[in-house]
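Structure, as structure tokens:
With one protein chain withheld, the remaining protein chains of the complex are depicted in position.
What follows is subunit A.
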Amino acid sequence: MSTNNLSYNDQGGSDSAVEVGQETTPTSSNAGAGFGLFSTNFKKNDDLKEMLESNKDSLKLDAMKRIIALIAKGKNASELFPAVVKNVASKNIELKKLVYVYLVRYAEEQQDLALLSISTFQRALKDPNQLIRASALRVLSSIRVPIIVPIMMLAIKEAASDMSPYVRKTSAHAIQKLYSLDPDQKEHLIEVIDKLLKDKSTLVAGSVVMAFEEVCPDRIDLIHKNYRKLCNLLVDVEEWGQVVIITMLTRYARTQFTSPWKEDGLFDENSETAFYESDEKKTKNGDEKKSYMMDPDHRLLLRNTKPLLQSRNTAVVVSVAQLYWHLAPKHEVGVITKSLVRLLRSHREVQYVVLQNIATMSIQRKGMFEPYMKSFYVRSTDATHIKSLKLEILTSLANEANISTILREFQTYVKSQDKQFAAGTIQAIGRCATNISEVTDTCLQGLVLLLSNRDETVVAESVVVIKKLLQTQPTQHSDIIKHMAKLFDNIAVPMARASILWLMGEYCERVPQIAPDVLRKMAKSFTSEEDIVKLQTVNLAAKLYLTNSKQTKLLTQYILNLGKYDQNYDIRDRTRFIRQLIVPNEKSGALGKYARRILLAPKPAPVLESTYKDRDRYQLGTLSHTINTKASGYLELSDWPAVAPDQSVRNVEVIEPVKEWAPSLGKTGKSKLSKSSDDKFYSDSGEEKEKGSGSSSSEDSSSEESSSEAESDEEKSSSQSSEESDKSSSQSEKSSSESDSEQKKTTKKPPQKKTVKPTAKDRSYLLPIVCGPGERLHGFVSKQVPVSLSLFSLCILTPCPLSCAALLLQVSGPAFVPEKSHDLLHRMTGKGLSAQYQFPRQPCLYQPTMVSVQISLTNTTDHPLEQIHIGDRDPTGLDMHCFNAIECLLPEASVTVSLGVDFNDSTQAANFQLCTKEDQFSVSIQPAVGELFLPATMTEQDFRKEQGKLLGMNESSATITMAAENTTRQPISRQVATVANLGVVPSGQDNIHRFAGKTASSGALVLVTVELRELSAALITINTEKSVMGPMLLRDLKPFQEPKAKMNELP
């Protein structure tokens, strides 16, 4: 208390003392604002102090609020420090928070007094409430007092292993603060960073990477082990963290992977283009491809960042865009275009930065933005810097094809009221004219027309640009030069006048009549001209003297004399030099002989190029790129390494995460648990699948084993199967997923098996129960039977339940193909063309989300039908992949075509028009709910686990009665398979039969359980998150089992 009084008296005993106090305070702001102002403040401060010392919280709070208002205004409130700091331990949480704000602001200035508060924070660091722990650490680390560095270090270390992820996040922030306070702590801090990088919480990830970037961006070795985890977590990290992580990973990837740019377009087998390529081409590329194989980790990064292009946060979108620009194969960069163009709708400042990045990109890759050219059209309401950026981009995009459109657009810009912008447009026209030789003359004529414009800046700019253009094409433009000479009197802008003079001099031989006359006029006005004009006048005089000395000798001497006594030393220098050079006298010596060659040498035309030409030396999206100079702390993007560093450094041993998993579970308690389950909730099956395939690809050896087994069996079956099998296998191959094709490379296959190329993961065995003795089976059925040994073993190995779930969803071949076909078009209504459709239950080869439909068309007329194709579709309807038009269908002939329809997991009918040359018929395909599935294989154990997740509203069930003869395994399997395209799950119990599948469009799991009870009753349970499809499937399943037993149905 006594100290407080003392300090108070020191500073505010009397008015004069205040004056002194104010002068000595280091941050005294607005000193000019007046002494009066401050003294009233002081009076306020006087009662503030009393209020702070009262026992009423409300009074204290009022005082603190007023103090905060002072700080916000930038007024100095440091003299209240002692009074404020006493309240640091207040019970009132708002008061406490305000005291924290004050403390952080002034602790640096009042270090000794600030130390008084430290013990309070140390106590709070042990508080059971995570919010209090976190905020104590926040404030403690924000106090910039060097003495407490050891305390901070200790607190950070402890918080880094706190069980609350929020506190751990705070500790990551504290690392940066401590580092800026005392860089000597770097080594210890790196240890903490290393520890936090291993953290699995999405909350921590962004903050710790930020700390990494600030403290030790060069310690790339810390990232290796966490690389895959960061990639996988990325989608769930908060948006600001995403930006930081993506930027860091861009740099990381450039040091770890080899360049994907060597052979553009050919090397990437995962791309969609390769997917549709003919086999022939594929094999051809095969050899070249070997030279570059994208590292799966490289691919992982690209794949996991792509969805973020849809983020609402513009910074995230641009950071993904720059990642693709710097890391993706050239032909994949196109995906970012749309998103960048979308950002142009955002705030003005966002537009500015995005346009800058587009400007740099569009120089290298015109094609990317050309389709969106119209998005860069300038609006009269745009800010000037936006306008000029758009001009820049339009100019870069110009090519032979679109130049006329662009020039027409430019014409309207020239008339703009914003003259600075109009001048910019003229320059842009000049650039277009030099870049595209076809339009040079048109542009030149247009620019000449502008010379008669009323606005001076427009005319001046035109002159300058015309000068540059003429230089590139000096021949036969003397009339333009003459025209400009005529205009010369009316043009006042120095740059334009200088340009005309230069043109006169340079091409004086083409305008022998006019040039001397212009020089005469200049001699008259020489003294009143700007320097730049004077210099050009001297040049003109010299050139004329050399070519036409008869007429201009005297004029030249007059001008040189004027120049000799000019005020500007440049002009005096130039005059002296020119005189020595051209006027022959005894001193001039050897140089005089070459005067003509010096002055009238042919000059290279200026290159008009973009100011964004060399911006690409900076990483896109960075501050340095925006300001075009290296900002402090900018980290260079390294070049691709010639040879990729060891890839295995990123491998995380399988056992290790298990170990870590358990303690971290215990440590973080509930929140962690709920997180992991929530995580799952949020990442959909598609993603899970990716994760699964990612990990499985590393398990080559096990899958290889199983594949060899599979092959041998398949050989047997292939001998039985007809040609049809050929077709189907090649189809299934095409549709095989990314990871498969990758794997295919690694698994060497015996060459003789050309027809049946089994992909190890896709196929294996299903107990042949499914196909009853009497069933007809298509060739491919036996081959695409599921259950993979390798997968099974993987499930056991992988510690994470997530990847397990993902692996379950392997699509297998259909267990049964119904022969039933439905009428699409009756021959009566179809004027002789009849069409029937059926569901072959094959995975659709056009798109995985589509259901394939086979249509057999028959011509029942006596004349050939031509041009059978699919016509208009309902525009709002479903996505379809049509068959190629059938040129001609002979009488009595029939043909089968296949079609892909994306039913969107609904039983809504697909409506379209079936057309012949003459007629159009509206037809519709109505799928039964069972046809919308693809069979899946899984183990019984997985089935139960998945079922456990799909309870409640996701479950529908019904009890039915069945005939006794139907209660064995085979009939049940058959009946279920007839209704729905599901796969059989091996079951340990005789009375329970399980079937699994996933919906074609969204890949949602569908699980069917048939449980036999006594009295030939059976319970059918369907679990699926598609809450509409569940009951529908149930309804379809019921009648199949019921009819024979209808009589003894229970009430």
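Quick note on the criterion: a contact is a pair of C-beta atoms (placed from the backbone, for glycine too) under 8 Å apart; a residue touches a chain by one contact, two chains touch by 3 or more; residues count from 1.
One rule holds for everything that comes next: contacts and distances are computed from a predicted model.
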item	value
Protein name, per the UniProt record, of whichever chain is missing from view ("S1 motif domain-containing protein", "UDP-N-acetylglucosamine transferase subunit ALG14", "AP-3 complex subunit mu-2" or "Calcineurin like EF-hand protein 1")	"AP-3 complex subunit mu-2"
Selected from A:Ser117, A:Ser142 or A:Asn226 as touching the chain missing from the view	A:Ser142
Which residue of A:Lys229, A:Arg342 or A:Arg944 touches the chain not shown here	A:Arg342
Listed residues A:Lys374, A:Lys564 or A:Arg617, member touching the removed chain	A:Lys374
Option touching the unshown chain, where A:Leu52, A:Leu125, A:Leu140 or A:Leu203 are the choices	A:Leu203
Given A:Ser610, A:Gln947 or A:Ser1001, the one touching the chain that is not displayed	A:Ser1001
Sole contact to the chain not displayed, among A:Gln122, A:Ser161 or A:Asn313	A:Asn313
Where the missing chain touches subunit A, by residue	27, 29, 56-58, 61, 65, 68-69, 71-74, 92-95, 97-98, 101, 105, 108, 129-131, 134, 138, 141-142, 144, 164-166, 170, 173-174, 176-177, 180, 202-203, 207, 210, 235-236, 238-240, 243, 247, 307, 310-315, 317-319, 338-339, 341-342, 345, 347-350, 352-354, 374-375, 377, 379-381, 383-385, 409, 412, 415-417, 453-455, 621-624, 626-627, 629, 631-635, 671, 674-675, 678-679, 681-687, 849, 875-876, 879, 904-905, 953, 1001-1003, 1027
